[in-house]
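With one protein chain held back, the other chains of the complex are shown just where they sit.
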Amino acid sequence: MSSMKNPRIIGTIAVIILLGLTPLAFAQENYAMRVITVGMCAAIAVYGLNIILGFTGQLNLAQGGFFGIGAYGVGLLTTDYDWSFWAAFVVSVIGTAVIGYLCGLIALRTKDEYFAIFTMAIGFIIFLVISRWEPVTHAHSGVNNVKFPEGGGLIDFESPVAIFYLVFAILLICVYTTYAIRRSSVGRTLLTIRTSEDLADAIGVRVGFSKQLAFAASAVFGGVGGGLYATVVGFIGPDAASIDKTFEFLMFILVGGMGTVAGPLLGSMIVTFLFELFQDFQAYRFIVLGPIIVALVIFAPRGIVGYLGGFVDKRNRRRRAEEARGPDDDLDSTGASTSGGTGDHHARNIADGTESGAGRTGDTPSSEETK
Amino acid sequence: MLTLDNVSTGYDATNVLHGVSIKANPGELTVVLGANGSGKTTLFRTVSGLMRVRAGSITYEGRQLHRARPNAVVKAGIAHCPEGRHLFGKMSVEKNLRLGSYPHRNRSRTEEVYAEVLDMFPILKEKAKQPAGSLSGGQQQMVAIGRALMSDPSLLILDEPSMGLAPIVVEQVLESVAQINRNGIGVLLSEQNAKASLAIAHRGYVLAEGRIVLADDASRLLDNPEVQAAYLGL
Amino acid sequence: MTMLEIRDLGKRFGGLDAVKDVSLDVEAGQITAVIGPNGAGKSTLFNLVHGFYRPTAGTISFKGEDITHSSPHRTVAGGIARTFQTTNLFDDSTLLENVLAGRIVRSKSNVFDAVFHTPRHRRESRINEDKAMEALEFCGVVEYRHDLASNVPQEVQKRTAVAMALATEPELLLLDEPAGGIPEEETVDFGNLIRSLPQRGVSVLLVEHKMTMIMDLADTILVLDHGQKLALGAPAEIQSNPDVIRAYLGSTAQEEN
Amino acid sequence: MTLFIQQLFNGLALGGVYCLAAIGLTLVFGVLRIPNLAHGALYMLGAYITYFFLTTVGVPYIAAIGIAAIMLFVVGVGLERLVFHPLRNSPHTHHMIAAVGAMFFFQALAQAIWGADFRRMDTPITGELRILGAEISAQRIVIIVTAVIVLALLALFIKRSIHGQTIEAIEQDRVGASLVGINPSMVSMLTLGLSALLATIAAGLVAPINLLSPTMGDALNLKVFAIIILGGLGSLPGAIVGGFALAIAETMTATYISSAVGEAVAFIVLVAVLAIKPNGLFTKAVQR
Partner (left out) sequence: GGGGGSGEGDTVVIGYTGPLSGGGAAYGENVKIGLEMAIDDLNADGVEVDGNPVTLELKSLDDKYAPSTAASNAQRLADQDKAPVVVSPNAGAIKAIQQINSGRSNFLISAYTSDPAIVQADNPLTMMIPPNFESYAEEFSETAMEHGGKKLALLGTQSEYGQQWTESITDAWSEAGGKIGGDNSVDYATVSDFAGPVSKALSEKPDAIFVGGPSQPTALIMEEARKQGFKGSFLVMDQAKLDEMATVTKLDNLKNSVGVLPVSEYEDPGTEDFLKKFAEKAGEKKVPTSETALNYQGIAIIAKAMETAGTTDDPEKIREAISEALPEVDGKYKVNGFPDEITEQGHLLNPNLEATFLNEDGKYTKVPIEQVSDDK
């Protein structure tokens, strides 16, 4: 198919291959392997966030909480109850799905900022439960010696490389699922909701139901990421479920690019790397990192992938649009080609964002009397 | 007098207006005709500062306006009733209208114009306390026109004011526009009904693909065979 | 055959009867128009039929089935599509993507089909693409299919809105001022588009303020005023109805004659 | 019974703290439509600057708060110009992350300047009042009274004055607002400045009953968000009622159930309220 020639897909595949090969370079470097593997666990949760935020446009601030539920599920079941990792993993993910679904039932009655803060409250309640429910979660003492996945005598997951590839494989599934969703009618459904719920409603989209599913799916990814995280790091404390985790995820997705296939992965890796890089500054690192975060958001608002993809898309669209209009429609094609040719050059200089304070047209579609 | 000299502008990568020059004399009613997408709205948005001028200049009564922000343009006396209305949906109709007088904030003048607006659109009296967003499409259009009037402008820009209005109200609105103009307020108008608008206008411009292709007195445009063919359905 | 049957429909907002005691039969294969002064309740009527609003009185049935309380996605799935008074498209998407969105309601494949790339998924993708293209073509905007919705002229947007509605494969199409913002002189083409809908098996319920167009297209006209029926009949009757002239048409009526 | 009355007053004082901290946030939310997560950091910065002038420079208490408030106004304006203004056409997510970045920056900055150690700020307002057997310090009374006065004045300003209405107008349609002559950029700037100023007044009043540390704003941040959402975004009466209600709920549950529940109660109430009224308590349900 022609989509195979799409530079975005090529780029995504390149990133994945590169990542897949890192153990070759770093197999002996426990630290590097650890940072990358933990980063990939986060990336999985970020793919969840991508579904609800990137596709559906709902800012879910409970993702850290779901990550924590996954992590504690695996952590507690493999230690206090001595389950096998795999059983614990499956049960925790199902548990996260159920909790996510239930939270979604209420959460999705709210909209926009209310939804964001509502989910933030849910996330915080999850955190409080984990950090206060001593008898079950051991509160601040955390969960020690989380089991490694059982390799059934074939693979020894205690080896950093083996566990790397386990997480990597699951991450691949997430990336592919995201890709598949994006180009299917399911993805289109979610995207219509992001743009306008009213209009989506009008063309027969089951808005509530779809949002509900997206929310649950996002929670599931969070749980998967958390479950893997627990086994990778071996010890988990309440910080695994904290609101800081959520903001970390958000940072990853924003830097990478919301609603894109490769964005969450790239963002997770780059920001993780950036954070480690600045560790040498200790307490002062945020004097530098803070402004960097702000600058990234301002100057690359669509994230790295969005930024690169934007060029590709624009070019493709223009080419296709001109092709489509074709030569049979003389009047139109002349008009289009003049504006396409000269306008482009013009725009570069002017698109510096200093448009008049009022913003653009598309900003505030005057909402009609429709509900 | 409003003068646009060689104004070019556009959205993102594409230019929409290509060196447009027009003049609107004080107190006159100037109409801009043009097919869909010819750039009328863009032209108006440029005048009121909602869009940046990429080349050329705009002056009004001797003042440079091409770098002015919308709020400064209103203060200079140009009110714009935009396509898409841009009302404050959750505020009452009355508040919407009264906010229109923000540039001058002259109490007695506010009351005067407010009464005039309610006279022009009696239905708004009934709806005064209702959120503007809950009004019907046409009623909202009335609020938008009224709000523009409230700033007590010397030049009023109306972008398809009759959009979505019932035929009987369209007549009435055009009549009101003529009346407003007779009271000495300049009007810059784009209107679907070319014939009716030319009938009340002093001067007219024809815009095609972002360029002025015809500029003449309104009466002469009415007789112009090209215009008749393209816009008057004759 | 009666496609849509509205009986004694009412909708109150606070103390206001936006729609009251309205009854209407929309016949299959016909174009039925609803006109009336601003605020007469036309859009509200549409919202009621489509399921955006819950009626406070009365019933609606479609092809003999009661849909008074059904939600929008059910009504759309059942075969009623609509457009909005202010054009409403997904601005950041191309026209083709917009119209494809209209196909969602007819898509059966789910996430698993997408992930596993099942034959059903592939078949459906192809059908969706074909139908979307067909709708675009039918509405005469196919050459703009790769342009962003926010970048095309209003008329193209209006036509795309119709194409998007058609992509849901409706039997009844509700058009709320489809030609708003299009100069009177240019509405002829647009009228032709609407006129051709019944031949496609799509009945039309139309709200419009452009009298030339209405008189030209409509088989039956319902006139609303203050939420209530003012008149119902063929265009010629309506045009000469003194009540309608006084409340709505004004002098245009004479002109048309 | 004395316990109940004592806790009621403690709850009221805590409510005053919450309200004072929340007003600026609601205002910013009203105008810029952004959840300013850096609000707690502004509050913290305000406290430190007040501390600096009070303790290090040695100006009187009220004057120290005044100077700090003005300085923070400038910081707020700067924050709007440098961070939020460039983002005015972006989705909320971007603001939130940018605000988190700004918060990191302010915290690190404060730690670099004043160190990580807790600091104590003294107040000239001393003494206790006995009301119905309950002991309550004068500082807390001042907090309650200031909170109520500031909130009432602001509510009046927004509802009555045309300047206040500009804030509402911008919230509802930026283009429309600029077309009636409002300068949205200016209003945004002033609003953020004002919110930082109010946060400083809050911090100056509250810091003496607690401690200064670079992270002092964090704990308040989450609660304050719960409050403004509970009351309905941008609603000042909502902020008042929400602030006092949550504070009293918190003290009472902590007293009669358990402190862990007390800590969570704000969020539990929030979840419960939003489940029933998805737009908060004080938003008029406007049909569009």
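Per-chain numbering from 1; labels A, B, C and D assigned in written order.
Just so it is clear, contacts are C-beta pairs under 8 Å (C-beta built on N, C-alpha and C of every residue); 3 or more make two chains touch, one makes a residue touch a chain.
Note that this is a predicted model, so its numbers are computed, not measured.
Contacts of the undisplayed chain with visible chains (whole complex): A, D.
The chain not shown here is touched by just one of D:T50, D:S213 or D:N279, and that residue is D:S213.
One of D:A41, D:A254 or D:V269 touches the chain omitted from the figure, and that residue is D:A254. In the complete assembly, the contact with the undisplayed chain comes from A:A283, out of A:L21, A:L102, A:I173 or A:A283. On the side of subunit A, the interface with the absent chain consists of residues 29-32, 34-35, 38, 132, 134, 139-142, 144-145, 158, 160, 229, 233-237, 239-240, 244, 276, 279-280, 282-283, 285-286, using the contact rule stated above.
Within the complete assembly, residues 2-3, 6-7, 10-11, 13-14, 17-18, 107-108, 111, 115-118, 120, 128, 135-137, 140, 206, 209-211, 213-215, 218-220, 223, 250-251, 254-255, 258-260, 262-263 of subunit D touch the chain that is not shown.
Simple rule for what comes next: only the chains that are shown with their structure count from here on.
The interface with the greater count of contacting C-beta pairs, when B-D is set against A-C, is A-C. Centres computed as Cα averages put subunit A at a distance of 46 Å from subunit B. Distance between subunit A and subunit C, defined via averaged C-alpha coordinates, is recorded as 38 Å. Among the residues of subunit A, those in touch with two or more other chains are 356-358, 360-361, 364-371.
Across the assembly, subunit C contributes residues 13, 43, 85-86 that each touch 2 or more other chains.
Within the complex, the subunit D residues that touch subunit A are 29, 33, 35, 82-83, 86-94, 96-98, 100-109, 111-112, 116, 173-176, 178-179, 183-185, 222, 225-226, 229, 233, 260, 263-264, 267-268, 270-271, 274-275, 278-280, 287-288.
For subunit C in complex with subunit B, the residues that touch the partner chain are 13, 36-40, 42-43, 85-86, 151-156, 177, 180-186, 209, 211, 247-252. Put simply, subunit A touches subunit D in their complex at residues 53, 57, 59, 106, 109-114, 116-118, 120-122, 124-125, 128, 132, 243, 247, 250-251, 254, 258, 283-287, 289-294, 297-298, 301, 353, 356-361, 363-364, 366-371.
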